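Okay, handing you the structure first.
Just one protein chain is left out here, and the rest sit where they should.
Moving on to subunit A:
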């Protein structure tokens, strides 16, 4: 059974049809590359899954139950986590503090509760170990490399029982070596049985790490096939419109 299923989803802003009748399903432990040119509707689609927008038409289902999201917090409660393009990190805080931002662990009784530094350092360290990332929980994010910063942002998604992680252009602005690091992080997420939706412009990354590729153009889904049965040339054609649909 798919984790997330979208049926005939549309979204329009006034006269502009941003997403038009898109249906797709995402399986656990699968990496799906979501590709398309600027304005193809990728971001709008992702924002509906993340609870930022409500679809104009169509339904979303999670684990077979209808999913209605009014705000991003609700998406998180359903196990949908987002890694934002700018990573949403605070440079002045430690890695552990960033991982736990907004859901800090505390200890104590009743209203007298203080931050549980030890537990947060420990748990953050464990998550970095699972991600096989050399990231120290006590270090300030300010001093970290692009790959480590990605690890911190991704570690957030592993605090609760995430089912789907949406990643917005995670490899857009980092070095080649760090790209490899991030792709490994994605594989580690997948190995935990988490579904990953990778929004990317970078063809090599998608073909390296994804199991499936979905291509959007002008608000419509024009392709949805396994990586093995596609090729970068075909996907390029689909993105630009040289190939109409497959």
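Here is the rule we use: contacts are C-beta pairs under 8 Å (C-beta built on N, C-alpha and C of every residue); 3 or more make two chains touch, one makes a residue touch a chain; residues count from 1.
By definition in this document, contacts and distances are computed from a predicted model.
Think of the chain that is not pictured: of "SbsA Ig-like domain-containing protein", "Autoinducer 2 import system permease protein LsrD", "Transketolase" or "Monosaccharide ABC transporter membrane protein, CUT2 family", UniProt labels it "Monosaccharide ABC transporter membrane protein, CUT2 family". The hidden chain makes contact, of the residues A:101, A:203 or A:243, with A:101. The residue from A:16, A:68 or A:129 that touches the chain not shown here is A:129.
Across the entire complex, the residue among A:15, A:114 or A:228 in touch with the chain not shown is A:114.
Note that of A:88, A:118, A:173 or A:242, the residue touching the chain absent from this view is A:88.
By the touch rule set out above, subunit A reaches the unshown chain at residues 72-73, 76, 84, 86-93, 97, 101-104, 106, 114-115, 125, 128-129, 132, 134-139, 156.
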